[in-house]
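I'd like to ask some things about the structure below.
For this depiction, one protein chain was excluded, whereas all remaining protein chains were kept in their positions.
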Amino acid sequence: MSEDTIYFLWDCLQYLINGISQGSLYALVALGYTMVYGIIRLVNFAHGEFLMIGAMCGYYVLKANLPMPIAILAAMLSAGTIAVIVERLVYRPIRKSGRVPALITAIGTSLFFEYSGQLVFGADPKTIPPFIAEKIYNFGDVNVSNIQLAIFAITIFVLLFLWWLTHFTKIGKAMRATSFNLQAAELMGINTNKIISFTFFLGASIAGLGGMLMGYTMSIEPLMGLNLGIKAFVAAVVGGIGVIPGAALGGFIIGIAENMVAGLYKSSYRDGVSFFILILILLLKPSGILGKNVKEKV
Amino acid sequence: MDYYLQILLIVGIFITLTLSLNLINGYCGQFSLGHAGFWGAGAYASAIYSSFYALPVSTPINMAIACLVGFLAAALCGIIIGVPCLRLKGDYLAIATLGFGEIVRIIIMNTELVGGPRGFINIPHWANIYWIYAVALVVIVFMINLKRSTYGRAIISIREDEIAAENMGVNLFRYKLFSFIVGAGIAGVAGALFAHTQQFLHPSNFNFMWSVIILVMVILGGQGSVTGSVIGAIVLTIFPEVLRFIGGHASDWRMPIYSVLLIVLMLARPQGIFGAHEFSLSKGRKS
Partner (left out) sequence: MKLIPLLDLEHVTMKFGGLTAVNDVSLKVYPRDLVAIIGPNGAGKTTLFNTITGIYTPTSGSVSLDQKNLKNSKSSAITELGIARTFQNIRLFKNLSVIDNIKLAKHTRIQYGFWSGIFRTKRFHQEENKIEEECLKLLALFKLDDKKDYLAKNLAYGQQRKLEMARALATEPKLLLLDEPAAGMNPTETRELTELIHLIRDQFNIAVILIEHDMKLVMGLAEKIFVLDYGNLIAEGSPAEIQNNKRVIEAYLGVEIEVNS
């Protein structure tokens, strides 16, 4: 092997590692999309905004000199609460009108939070002071920071938690039942409205956590939900929307792809990568990699 | 005076734009979220023609050519997006078109020839208010006459019930693609007119927010209504000026107000002002 090839391979490995770390954040946010879509077939465009509100709350908590764990908790709770409020106020009544009106409503909600967020929080980016000192580990020509490892570990932990929740708890089984067939679940005595609210809360609070973790690698600003939200949504679709492991898979794929393209080609095309992959998946397998195909009965 | 002229110009362009989206969303029922991409493709393509490849003919003819270039460029995008995506349903199609709209914008951003993030400057002032309203009028007549012919009925039946439409003899793919291509093309013409009156283009003028604004215009007026699209375009172009007139920070609240408007419309009156009907002077044809 030539020297160039070796450097190239080391570069790829670095991009891979960065991609997995970035992908973990996408995965955390994608989980909320996939859970909500799984349960009421709604693409919650406003999901990224819940994240943003959570991150903003966390930021202000930190500014008030409260410790980081409190800030993270505040971020998760505020994101979750906002999600439930929006669900009750806006999404529940629109559910009966059909999927396209619901989607338009979600878009409206998303824009509302983005633009009012700019007016309320100010458009300037805010930085989160680091919690733990960053340490960089070297493996040959590759760098991994402890923060990247922490983010990855947290993501894996959340995934395992969700897997346990949906398969071994009563509420988790109720969630799965509702996502298979809402009416049947209702007939079985499941309070589907409560389950749906809970799903929103869960998905948004996990995203809120993601938002705080994001604060380590980038600054927090009112439009952060937009960019991140779309990419996380694409991740959810690619992995298989409605399928929880799919969100994780999709997140990693998008994260890695973005870093590869930015590193090996042009970084200005970075944002286009997720859209490109989205189109590809929608054309080849719209239900996503881990998704199931459902045919309409005539 | 110039200020009011500028507003009239923009109103005229948005009337055409709104009608073009109405063909896709309102008549055909295909939910397209990337319409600003077609607008931008037409604008930039026509500007490339006039800035680099202009033929030595009179201005009116050149403008007509620029409009044609805009139409074709946008229609080509319509084909590229439509052919693979139109078999997707509902929200999947919406997301795919959103993605394509963004891809178009990113490509424009990264193309040095058209100025990329600095914008495209010095586009010749070939169009004027007469051009804009002449085109708007033609599009209005086109949309109304289309609706009243069997081809319009076929397109509308797809919105109502695809499977029934297909079983009554309507070739779904052909008519969906037609709506997409023509809707895109008309948006492209609006883009050409925009480019040659504003004389300056920037990718941020063709982003997702603008796709949403055009969508709100269609929905406010009523999906499927020509009168509605005209009214919707007028109202929502004038509205930000009203805000600006109020002064202070009122203008900052434009987008939050639009978004609340969108939500309220969906919850309370999804059919918009006119529904799918036109304003008519005959007494209550109450169906």
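Quick notes on this one:
Letters are used for the chains, namely A and B, taken in the order the chains are written, and counting of residues starts over at 1 for each.
By our rule, a residue touches a chain if its C-beta (ideal position, glycine included) is under 8 Å from a C-beta of that chain, and two chains touch if they have at least 3 such contacts.
Every value quoted in this text rests on a predicted model; they were computed, and no experiment measured them.
Considering B:I156, B:L177 or B:I231, the position touching the chain not shown turns out to be B:I156 (whole complex).
Within the full complex, the residue among B:L146, B:V230 or B:L262 touching the omitted chain is B:L146. Checked against the full complex, the candidates B:I140, B:L172, B:M209 or B:I234 give a single residue touching the omitted chain, namely B:L172. One chain is missing from the display, and on chain B it is touched by residues 142, 145-146, 148-154, 156-157, 160-161, 163-172, 276, 285, 287.
By definition in this document, only the chains that are shown with their structure count from here on.
Interface residues of chain A facing chain B in the complex, by the touch rule stated above, are 43, 90, 93-94, 97, 99-105, 107-112, 114-116, 119, 233-234, 237, 266, 268-269, 271-272, 275-276, 278-279, 282-283, 286, 298. Within the complex formed with chain A, the chain B residues making contact are 31, 33, 84-85, 88, 90-92, 94-96, 99-100, 102-103, 106-107, 109-110, 163, 209, 212, 215, 219, 249, 252-253, 255-256, 258-263, 266-267, 270.
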